[in-house]
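The complex appears here minus one protein chain, its other protein chains still in place.
Which chain is which? They are A and B, in the order written, and residues in each are numbered from 1.
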Amino acid sequence: MSGSVLFDAPGPRARRRMVWVNVVATVVVVGLGVYALVLLDRKGQLDADLWRPLFTANAWENFFLPGLKQTLIAAGLSIVTAGVFGIVFGLGRLSASRTVRTLSGGIVEFFRAVPVLIMMVFFYMAIPRLDLVSPKDLPLVAVVLGLTLYNGSVFAELVRSGVHSLPRGQREAALAIGLRRSQSLRLVEVPQAIIAMLPAIASQLVVILKDTALGAIITYPELLAAARRFGSGNGNILQALVVAAVVFILINWLLTRLAEALAGRVGRRTAGRARAEAPSLAVATAQD
Amino acid sequence: MDFGSLFSEFDVLGAFWVNIQLTFFAAIFALVLGTVLAVMRISPVPSLRWAGTTYVTLLRNTPLTVIIVFCVLGLWGQLGITLSSDFQRNFFWLSVLGLTVYHAAFVCEALRSGVNTVPVGQAEAARAIGLGFGDSARLVILPQAFRGAVAPLGNVLIALTKNSTVAAAGSVAETSGLLKQMIEFRPDLMVAIFLVFAFGFVILVVPIGVATTSLSRRLAVAR
């Protein structure tokens, strides 16, 4: 439902009133901002000496960019593996077999409940005993596994609820042309469910990207840890965190826009309720 | 494995209780703030819509740890804002504030997806009987949107419960801080310590998941 259905276009009086309210609101917000800046300045937090180190080649070449690279690597891998996990267990929860349904449901509920951080630390401690992964790759593997299990479970839930939200006619038509139930799921329903759920999935992508920051505790050298380290070495941790936050906001914003564009393109191909103009940012999201 | 000695040596249950309190207050405030934001985002006033969108973009995309650290080191440490005269309690409320502003962005988005489940005809009918924006939102759209958004709101609540552990960054003595302390003192019981915390959260969170799933089925508007 687009916003415009909810109200009439504002008339001249309403528009005039809005202008006044806007002016007052802007003055209040800007005033508070300036007041905060003045206070921060009094505490010396705006000193150029604290900010300048953040805009040097050293800061970016040795801290922020390598950190960003690691964040993107872990996030990229996790998005792919979590997607596969989500489809597999989403299908499992929709299976005709009661055993498979219960098992998939149990796995999904369990991994949705355990904090990602604890999963990461657990894998970090457990994997070396299997002697499969080189110590160098261990933090990355543990981070990706933790993110996969949690976000994969969320994706599985999205797949399931997406299929449930499809019009019943889709399955009926598939069965009518002679597809088996599993074929109907695989070929007709799940693809549409994924497309319908893209907005929610987009939000979860942001969560994956940010949650790579939890890897810091198991020595994964991601962006936030790099910013912290830079701030520790230069005595400007607050300023370093501000820069890191800006980078995170920017990257996540790009990621959301990308997912939205994708949703807009493929949204037309579904018979479900999802429309191209549907919840651009609508979320059924959980993050950790 | 000596689970008993872990519980007698460390106040594990007390730490979980703090997480429950953080979750409880932040959930209520985030629901209120998130609803206001959602109304702003569908309101007739362009500047309100813009403000709502900007809020969500900024807060949802910032790591929660950073928000909490800013609440404590920025609001209190630099600007001297206190939310309680008691030293420790102040950090508790600052952390609740951090959790609230962060999860409000997610509540807002969950509600918007709930609004999306309300058929256009409902809004048209509301306007046809002469309701303005406020009345149609309050009486027709939001009640249905809430019922449609139970599942995503449940997801936000689950995330909030687990995210309350980030409050350790805000100087609140809760489970993740205790976890660190226990590893420091009893590295020999590492595996047992992790099992205790993992199952603590499973016990807390699984009921929320099951309850919201069944609630979303029961409350779903039949169409």
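Criterion: a residue touches a chain if its C-beta (ideal position, glycine included) is under 8 Å from a C-beta of that chain, and two chains touch if they have at least 3 such contacts.
Assume contacts and distances are computed from a predicted model.
J.: Pick from "ABC transporter substrate-binding protein", "Sulfurtransferase complex subunit TusB", "Dihydrolipoyl dehydrogenase" or "NADH-quinone oxidoreductase subunit N" the UniProt protein name of the chain that isn't shown here.
T.: "ABC transporter substrate-binding protein"
J.: Considering the complete complex, which visible chains touch the unshown chain?
T.: Per the contact definition above, the missing chain touches A, B.
J.: So which of B:5, B:54, B:84 or B:181 would be touching the chain we can't see?
T.: Of the candidates B:5, B:54, B:84 or B:181, B:181 is in touch with the missing chain.
J.: For the chain that's not shown, point to the residue among A:94, A:198, A:218 or A:242 touching it.
T.: Considering the complete complex, A:218 is the one touching the chain left out.
J.: Among A:18, A:72, A:103 or A:133, which residue is in touch with the absent chain?
T.: Considering all chains, including the one not shown, the answer is A:133.
J.: Can you name the residues of subunit A that touch the chain not displayed here?
T.: Listed in rising order, the touching residues are 43-45, 49-50, 58, 61-63, 77, 80-81, 83-84, 87, 121, 124-125, 128-129, 131-138, 141, 186-188, 190-191, 217-219, 221, 225, 228-229, 231-238, 269.
J.: On subunit B, where is the contact patch with the chain that was removed from view?
T.: Counting only subunit B, the missing chain is touched by 65, 69, 72-73, 76-78, 80, 87-88, 91, 168-169, 171, 173, 176-178, 180-181, 183-188, 190.
Methods note: only the chains that are shown with their structure count from here on.
J.: With chain centres taken as the means of their Cα atoms, state the distance from subunit A to subunit B in Å.
T.: One centre to the other, that is 16 Å.
J.: For subunit B, which residues are in contact with subunit A within the complex?
T.: Where subunit B meets subunit A, its residues are 41-47, 49, 51, 56-58, 60-66, 69-70, 73-74, 78-80, 106, 109-110, 112-113, 115-120, 123-124, 127, 132-133, 136-137, 141, 151-152, 155-156, 158-159, 162-163, 165, 176, 190-191, 194, 197-198, 201-202, 204-206, 209-210.
J.: What residues on subunit A touch subunit B, complex-wise?
T.: 1, 3, 5-8, 10, 14, 18, 21-22, 25, 36, 39-40, 43, 45, 109-110, 112-118, 121-122, 125, 154, 157, 161, 199-200, 203, 206, 210, 213, 224, 238, 241, 244-245, 248-249, 252-253, 256, 273, 278-279, 281-288
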